[in-house]
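One protein chain omitted, others in place.
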Amino acid sequence: MQSRIPPDVGQLTVEDAKAVNKALGKCDFVFSALELDKQATRDLENKYAENDIPVVSNSSAHRWTEDVPVLIPEINCSHLEMIPTQKQNHGWKKGFVVVKPNCSIQSYLLPIHALEKEGYRVSRVIATTLQALSGAGYPGPSSFDMVDNVLPYIGGEEEKSEKEPLKILGRIERGKFEYYSSMKISAHCNRVPVLDGHTACVSIEFKDNKPSQEQAIRTWRQFTSLPQELKLPLAPTQPIIYRDEEDRPQPRIDRDNDKGMAVTVGRLRECNVLDFRFVGLSHNTIRGAAGGGILNAELLKAKGFL
Amino acid sequence: MQSRIPPDVGQLTVEDAKAVNKALGKCDFVFSALELDKQATRDLENKYAENDIPVVSNSSAHRWTEDVPVLIPEINCSHLEMIPTQKQNHGWKKGFVVVKPNCSIQSYLLPIHALEKEGYRVSRVIATTLQALSGAGYPGPSSFDMVDNVLPYIGGEEEKSEKEPLKILGRIERGKFEYYSSMKISAHCNRVPVLDGHTACVSIEFKDNKPSQEQAIRTWRQFTSLPQELKLPLAPTQPIIYRDEEDRPQPRIDRDNDKGMAVTVGRLRECNVLDFRFVGLSHNTIRGAAGGGILNAELLKAKGFL
Amino acid sequence: MQSRIPPDVGQLTVEDAKAVNKALGKCDFVFSALELDKQATRDLENKYAENDIPVVSNSSAHRWTEDVPVLIPEINCSHLEMIPTQKQNHGWKKGFVVVKPNCSIQSYLLPIHALEKEGYRVSRVIATTLQALSGAGYPGPSSFDMVDNVLPYIGGEEEKSEKEPLKILGRIERGKFEYYSSMKISAHCNRVPVLDGHTACVSIEFKDNKPSQEQAIRTWRQFTSLPQELKLPLAPTQPIIYRDEEDRPQPRIDRDNDKGMAVTVGRLRECNVLDFRFVGLSHNTIRGAAGGGILNAELLKAKGFL
Partner (left out) sequence: MQSRIPPDVGQLTVEDAKAVNKALGKCDFVFSALELDKQATRDLENKYAENDIPVVSNSSAHRWTEDVPVLIPEINCSHLEMIPTQKQNHGWKKGFVVVKPNCSIQSYLLPIHALEKEGYRVSRVIATTLQALSGAGYPGPSSFDMVDNVLPYIGGEEEKSEKEPLKILGRIERGKFEYYSSMKISAHCNRVPVLDGHTACVSIEFKDNKPSQEQAIRTWRQFTSLPQELKLPLAPTQPIIYRDEEDRPQPRIDRDNDKGMAVTVGRLRECNVLDFRFVGLSHNTIRGAAGGGILNAELLKAKGFL
């Protein structure tokens, strides 16, 4: 955090997250940012759920658990329907687990979803990301590697970027997620010396119905979804901001748009190979992490799950 | 320059480049790095040629002149055949003009050419570049824009990156360049806070004959061309270096490979959308500019044009 | 600015600052950030004053004008007494000019003043600054000079840093400024790749009465002045924040303390050569420029000059 710890936060008591019983009767729900190994994380999150405490998780551990929704509220709020199934599967009464996806896909998945929702189905995506340091956690890369340099590799990031969208964009069929099979994504992930804000250079191809550039931009600018209708406190007024300037979005200038919750897009133009090219940007630790988790909780509250 | 001007260089007399007559009888040929407007550059370069002084140019002004070859010695030394035609067109006796291409394509065009030469024709290329500051000339971008930031736009760069390869890879037919029509290139060009060394994240698709990854890597590692056969002084021993590490090439570590004249490639892997993905890197002010010009001159000398 | 122009600001009409008559009857006072040559700046600022429009200037042009106060509200609000003299000198009725000092001295002059006010007179100061890019204006240094580098020189900065404090700390005697003669300052000014926030490493020597470290820290922490008493809107609650951590202040973490208006100090320790050493930091474009100008205006308003 850039600023000093607010006094009232500084006075909070820190308890051991493993002592689930300490939370009983005190927490309506918990945010999880556990950094245990994946199995231990899943076990502990499940233990909270089992004890009637819903878990809104930013950890990646449960992303591929069969009955756990991976939520981006503007895209797949319909996946909340999986919660009753999940409860039933485990015999949980009030508790359940939802997670948020990897931070690096947010800068292009929301713009792509907006186009799809308007009827412009996207079949192929090549995305090259220039990702911020904060995405690596602290201390992250050595400063020696990030002066006069870029790193053309982030372990595991490309795989996550290619698979998670297929669950997020999928449907629920007979109590199970049907992964989205009609979109192929190829990701090149790079680390650059930027503090916050993942930038993505994206080429996309449409299945059949290709919009004009004007239609695409209008679609983005007019896009809103359930969080906006429900006026959730942290929901961005305009989830996708399109900038007309030829050199935008830029991470330092655009990452904080609408409290860091808006995705900023620019440079829509024809692609010589696929159909369109554009640049997308989102704040990886706000929209892509903590803010995304809070928006998930706000959605759950508004829909009666909390 | 990082180091001090060598004393013998410091004592050279600087003349006005426009005073062509001062060069008469003193210069076997000239290097041109003129930064006049394009027409004035072409006029002055032609004036040298007209005065029997060949011009090895790093300026972009003549790249689209009908009878001027755009040379990368390892790729299209056959384009030297255009020189007699050029002389004849102008009625020049000894003088002529050759140019080098834009610096940002070098990191992927040579690897692609190596594959094509081996029979693996490439039909489509999507390249996202992370380009160094020195490519913008001095002073280039404001430091204020390059701390905690990247710039997702470089004026004119994408157009050059998409068109120039088609001339370089073209053939000469009846004294004219036939541009290469069977490859489509789409470029996303970004500026990042790196001093030297352009990095490119590249996805490619093959026309029909797709190599295995092993074949592609072997092709790159074994690739040599005329500059290597002629043992030109500045020619890299191995024009394409393939690194096996998963986080290479990196600009600061790999840009100086083989005097800054080698292209370093890494991370060859399947692409979900096209066929292959890889990362390429070349030193933009050595291979991509001054060194490339010198190699052109060495080639011209070896082939009897100087 | 990092964020988008607020809509109501974006709709303001921009007028030519030279058209003083356009301001007549519309402006209670003006902020000046003129970047004309110094004489032209002084002439235009005077013209506003002559037309009954007070000028709160961030320009350096008038800093050495005999009857113009150089204000840091927490230090020398008594210099407002010069305004009636200034009006009288020019025959101005309502108009006058006040200026703010150079941004780089703010990180140590306020801590030094706080000690002096408590009776610990400082006789000698050696300050080495690590100054932010924004202090140079846009575009400022080339990004090529600010990657893997620092610049050990800022034109004119050391001279300003050594002279201006003597006017600011001076007294008014018979309608004239008596410059403070009992303090000597030596400044080494460097430019570093930081966006905002000037850091200063300072050694100081006391005249005779040297505080203990505890007394110095207490003095800083308890220091308030007229802007705090008047509860001026932009005045920091605590003008000097002392941090106990051994690695603070840091520009990115501490520059925004109290809306960017507080000076943050740390690392107070004995000096082997003078008496004490410490590190000071202030936000150069807020406290050191725009915010400082606004605080000057707020002070003038509160004291009945506007």
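Labels A, B and C are assigned to the chains in the order they are written; within every chain, residues are numbered from 1.
Note that a residue touches a chain if its C-beta (ideal position, glycine included) is under 8 Å from a C-beta of that chain, and two chains touch if they have at least 3 such contacts.
Worth saying up front: this structure is predicted, and the values here are computed from it rather than measured.
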Among C:181, C:212 or C:272, the residue in touch with the chain that has been omitted = C:272
Option from C:185, C:240, C:262 or C:302 whose C-beta touches the chain left out | C:185
In the whole complex, of A:50, A:118, A:145 or A:247, the residue touching the missing chain would be A:145
Provide the residue numbers of subunit B that touch the chain removed from this figure.
-> 2-4, 147-148, 252-253, 256-257
Determine and list the subunit C residues touching the chain excluded from the picture.
-> 124-126, 128, 130, 145, 148-153, 155, 162, 184-186, 188, 190, 192-195, 199, 201, 203, 205, 246-253, 266-267, 271-274, 277, 279
Against the hidden chain, subunit A presents residues 133-134, 138-148, 193-195
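Rule of thumb we're sticking to: only the chains that are shown with their structure count from here on.
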The chain whose C-alpha centroid lies farthest from that of subunit C is chain B
Which two chains have the most contacts between them?
-> A-B
Separation of mean Cα positions, subunit C and subunit B [Å, integer] = 51
How many Å are there between the centre of subunit A and the centre of subunit B, using C-alpha atoms for each centre?
-> 40
Of all residues in subunit A, the ones touching two or more other chains = 148, 252-253
